[in-house]
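Accompanying notes for the structure given below.
With one protein chain held back, the other chains of the complex are shown just where they sit.
Let's look at subunit A:
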């Protein structure tokens, strides 16, 4: 049996660049899935895409579906055969229904009963007769955003203008939104012609003659090659931002790299302003010298050939000149206002309707960061820096530059603060307090920046929870999850001994003072703690800590993040030791008995002790309690563990000689209370009952 090639191309109006690659992959796997489901063999599948087309070629596609043998079950033997051994009416009916002769029926046992079966060979259909089904695959593609056009009801990424569906040289008939399939494709919008494709093999070759490079990888390589060539010709360095390259690649069908210049004067603007203007707004690649210093040039990728490049260069230079003139104007105007004066305007910008203005928020950050700085025993000058930086943390939001380039918030704050004579520590903190902006972003390098960042984020999270704005599912408009993760990251990397609960209490205190809370503080606190625990669970899982250990250390956690992580990694390592299992089992005996540790008025009276092991365990408990506290406060996890371990012989001894559930109610309560006290201490380390040992 021979094989063929199949080509499918969908021609569209320009798709959003960010959708193209995914759409191409989707079309490919949807087609190959369909081939597999339909038992149509093929050798390979190739995908193509440009802004105006999505295409797939299936090489070596079988001309027919594979044949299959289908078995169907009929009536049971008892019903199918009468007492004379003749086929009954039921059996005849079944055979007829299956379209086979009676002699072809056979028996087979199923769940203890014999049934009549029919075997039927289903011959594979011709591929060419099945291929029209790809119409549904095309219409059922998913895109992040769909639209309608003209009078059609189809919702699609952009209007469809042509379709090629070719099995070798034969057109497979499809019709979607008034477009019928054929063998015509369109070349480059301005440089190419509409051409006919006679064989799927020649697809990309023919298109190349019409100024379309249909393979995105080749297009990208071509851009890279041209960038490299230009850089070496000019002695420049052109750093390639991969996201930008991907976007640009999906904005062109035939790339030609060209460069333009801008006036040296603009180099006085901060680099970030220049880069943002070029990269984000114009999709240009900035140019640097070999030492990484920005040069007054830019590189853009034209969708076309080398003709009339001068026009394109001049046009782009003009656009960039206008943008940079604006930026320069903003830069100069902004400097005329002192940061402190600018910060006053924050009182008229709303942060969130129920949470007051950004000015109010800055006030809260100031109070909170001050308290945290004191708790961390910062030197007086450092505390002063925190205070100053907090006051100025958001002033750049009212500058013209940040109004125009939102992504430069913080960064412009730093620049302007330095220009106006603020201390470097203060200026840096203004920039850093937005960090980390993502999971991969660095945390603030300075302590001042770190404290400010924690304060700002705590305020946002807890204030939002305080008015019931709690993230659910995919709904997290204020990015609270990311901010909580940021706080955790900072606490951990900086090793600040700030227990989570205290941070939350401090923040709640400030919010309460400023009358921002709507919900009960206690409720908010609980919600925020579990919110943080969920973030910590992610963090620990990312550190490949076993889930049972995660549960054990997280239960009831509201302390120092660093200690939590140390506990988790410590326990993870200890898992290997046989001794560890024994210790955990001993400790679990205690926590098992004292299930409810929250009972009030726990009091142990030594007078009621009757057995020696009781007394000894109680003495050991007091000793352990002191050591455990000290170790945990210092974050000495191994020492804390040792103090727990020292209890083990006493616990064994105790359970060997003492009955907790004594007959005398008073004795029983006393013993239970002792267990509760012990249990409370043990749980300060972890709830070991979660830990699973292989049996």
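By our rule, contacts are C-beta pairs under 8 Å (C-beta built on N, C-alpha and C of every residue); 3 or more make two chains touch, one makes a residue touch a chain; residues count from 1.
Keep this in mind: contacts and distances are computed from a predicted model.
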{"item": "Candidate names \"Glycine--tRNA ligase alpha subunit\", \"Sulfate ABC transporter permease subunit CysW\", \"1,2-phenylacetyl-CoA epoxidase subunit B\" or \"Phosphate signaling complex protein PhoU\"; UniProt protein name, chain not shown", "value": "\"Glycine--tRNA ligase alpha subunit\""}
{"item": "Among A:149, A:198, A:547 or A:693, residue touching the chain not depicted", "value": "A:149"}
{"item": "Touching residue (missing chain; options A:189, A:224 or A:546)", "value": "A:189"}
{"item": "Chain not shown: contacting residue from A:307, A:424, A:513 or A:664", "value": "A:307"}
{"item": "Hidden-chain contact residue, picked from the options A:161, A:514, A:652 or A:690", "value": "A:161"}
{"item": "Footprint left on subunit A by the chain that the document does not show", "value": "13-18, 51, 145, 147-151, 158-159, 161, 178, 189-191, 251-252, 282, 300, 302-304, 307-308, 311-312, 314-316, 318-322, 325-326, 329, 348-350, 353"}
